[in-house]
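As structure tokens, the structure follows; a few thoughts come after it.
Removed: one protein chain of the complex. Kept in place: all other protein chains.
Chain nomenclature is as follows: A and B, assigned in order of appearance, with residue numbering initiated at 1 for each chain independently.
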Amino acid sequence: MAAITMRNVVKQYGDGFPAVNDINLDIADGEFVILVGPSGCGKSTLLRMIVGLEDITSGDLFIGDTRVNEKAPRDRNLAMVFQNYALYPHLTVFENIAFPLRLQKLDDAEIERRVHGAAELLELVEHLGRKPANLSGGQRQRVAMGRAIVRQAQAFLFDEPLSNLDAKLRGQMRTEIARLQKRLGITTVYVTHDQVEAMTLGDRVAVLRKGILQQVASPRELYREPVNLFVAGFIGSPPMNFIPAVVSAGELNTPFGAMRLPDSRSPELDGKDIVLLGARPESFDDAAIVSDAVRDHGVTFEANIDVIEWLGNEQYAYVPYEAPDDIRDQLADLERELDSEALRTQLVVGLDTASQIAENSTASLWLDLRQVHVFDPVSGFNMTARDVNVDESAGATAV
Amino acid sequence: MSITETSRPGTAGSAPAPRRMSERARAERRLGWWLAAPAFVVMLLVTAYPIAQAVYESLFKYRLTDPDAREFTWLTNYWVILTDGVWWRAVGVTVLITAITVAVEAVLGFALALVMHRALRVLRPLLRTAILIPYAIITVVSAFAWLYAFDINTGFATSWLSWVPGITEDTNVFGSFGSAVAVIILSEIWKTTPFISLLLLAGLAQIPNDLLEAAKVDGATWWQRLYKVTIPNMKAAIMVALLFRTLDAFRIFDNVFIMTQGAQGTEVVSFLAYRQTISRLEIGLGSAVSVLLFLSVVLISVAYIKLFRINLASARGEA
Partner (left out) sequence: MDERTTLRQKALWWIAGAAVLIYALFPVAWIVSLSFKSAADLGNRQFLPADAVLDNYEMILVGDAQTLFLSALRNSIGIAVIATFLAVLLSTFCAYAIARLEFPGKKVILTTALAVAIFPVISIVTPLFNLWRHIGLYDTWPGVIIPYLSLTLPISIWTLSAFFRQIPWELEQAAQVDGATTWQAFRRVIVPLATPGVFTTAIISFFIAWNDFVYGISLTSTEAARPVPAALAFFTGASQFEDPAGAIAAAAVIVTIPVVVLVLLFQRRIVSGLTQGAVKG
């Protein structure tokens, strides 16, 4: 096991396009790090550079204390689980798992012992004699994991390992991977575009955009203190609402009325005409059921709700509104970059399940201003983000 | 085997490794050329060189039995051939055989493909095996089988077919043009329909079942599904199959050689070329016929590919 260190790592293709640009990342021994970002952000390329399937154009890559830039994949002793599992179709499950051990020329008894150990861990024992073509998606996925863990490699690398599974299986395998990693305590780099995987699995999450590292932080910090519009929009589901606001005399004029931010969330607004107010759906609530103790921390406004989604444990209301064209275009661009598509500007509001607000009605909503962010629409920076790690208790008292 | 329009998945996309540093790319390029070169060179040597030689020799009046009288005569050989009824008759017969076989095979092959595509699961391997027999059997063997079946001395076919007007047990099938060509066409159809039907079967298999089910839900009858969904969606497979069969049929030789030797006016273009060169040793004249045959094949291909492109474009427009 070993730490993985990247220093100014760059990947440039023949046409000069940098797929990965100047990445600095320290992954501690035994740490579980997620590389996340929309498709084409360079996360898979970075992973393939770590494992040695892609050349590093410039910069340094260390595994442990050894610089490995020029080493062939097999000399790096890393185990990788591929997106489509890359099982050898002509070999049985047993031989697939045993493949790296056969290459190491271990004796048969040892191979037998280790493969059976892995198979037991992954509940594959009764499938050892079958060929990959006869396995279900989940079983294939486990065989690929088995092949990775028999190695006793320096680190595990996962390239979107769950993306080919259905939702239920994905949830189960996610837990299995977390359990396995904790048990083996092995350094793990995990690429995904699924933010649920990113938030639940990683000790730390590295968000990439167009080959550039945006933010590396714990899932909690990423959620609470995103450094820019991109991270804020990418992490969280439903995503954070961005509300255009005109700055005037210390107040923010939004389509939902004027708002005065508390001191803790008031950045320097001098010289700014328009900002984007970022508010997560759960920062809102039905004004009728907000307790009086917190009511003063927020602002109450009237809104026309057209659709309500009731999900049992939570409830969302949708509030369409008009935004200036340039802001709308910018938000649409951001959405596209995040692999989604915005049809209209709307507010997604989380409501307590006890709320009685009906569809197609005007309701009184409440927004907790202690939890909002203010973004510079030009640079995208979060003007309210704190440089240091957030005090974990700060936002916990909300609602 | 369309090189023209069908998308080729994976030429560049499926091999993810190739984009490396430029020295590596250059090394890869060199390796690619070295690996591909032998096959490429051999193909050129065995075809391009001889055809060039044929073009050259076709400009001479040259008889192998009288090599000293070899004489450069420009395009005289072509003039001789193109003004001779023998050539045009051979072209006519070849076109006739080609047109009928391809038309019949398209329909018959499609029917066979449909049967194989939809047949009961237990029947499929059996049918596939059976249909491969005519494909794989030697053309000469097939020609003999049909020859002896209709031959006036050995054949049973005329007595079996004596209910057909104009046929009696003693009809000499190979004694007249119409019946001789008919049997030649029959043997060609029998031997080569399996190939076309296998290509069409592969095309059928590529049509997603959802599409047919959607059409069913939309209220299309069996015929409408065939005409409006199945056939338009396998246009590419159909065109490729037809092109290959047309070119193949146009080169027909073996059956004619075995069955009639060109008698009763059944001489086809390939046989004419063979007769000039190998039997009469008229190298100059034979070469000219060969070149003309080659040009005909090129002409057919170009015509097809032009047609093919248009069809593809219109197919895309419909989608």
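By definition in this document, a contact is a pair of C-beta atoms (placed from the backbone, for glycine too) under 8 Å apart; a residue touches a chain by one contact, two chains touch by 3 or more.
Computed from a prediction, not measured in an experiment: that's the story for all the values here.
Undergrad: For the chain not shown, which residue from A:Val10, A:Ala86, A:Ile274 or A:Ala288 touches it across the whole complex?
TA: The single option touching the absent chain is A:Ala86.
Undergrad: Return the single residue from B:Asn172, B:Gln224 or B:Ser301 that touches the missing chain.
TA: Of these options, the touching residue for the absent chain is B:Ser301.
Undergrad: Can you name the residues of chain A that touch the chain not displayed here?
TA: 51-53, 72-74, 77-80, 82, 84, 86, 88-90, 99-100, 103-104, 147, 151
Undergrad: Since one chain isn't shown, list which residues of chain B touch it in the complete complex.
TA: 1-3, 6, 8-12, 14-19, 25, 28-29, 31-33, 35-36, 38-40, 42-44, 46-47, 50-51, 53-54, 57, 64, 112, 115-116, 118-121, 123, 125-142, 144-146, 148-149, 151, 153-156, 159-160, 169, 190, 194-195, 198-199, 201-203, 206, 237, 240-241, 244, 247, 250-251, 253-254, 257-258, 270, 273-274, 276-278, 283, 286-287, 290-291, 293-294, 297, 301
Heads up, the rule we're going with is that only the chains that are shown with their structure count from here on.
Undergrad: Just give me the whole-number Å value for how far the CA centre of chain A lies from that of chain B.
TA: Averaging C-alpha atoms per chain gives centres 58 Å apart.
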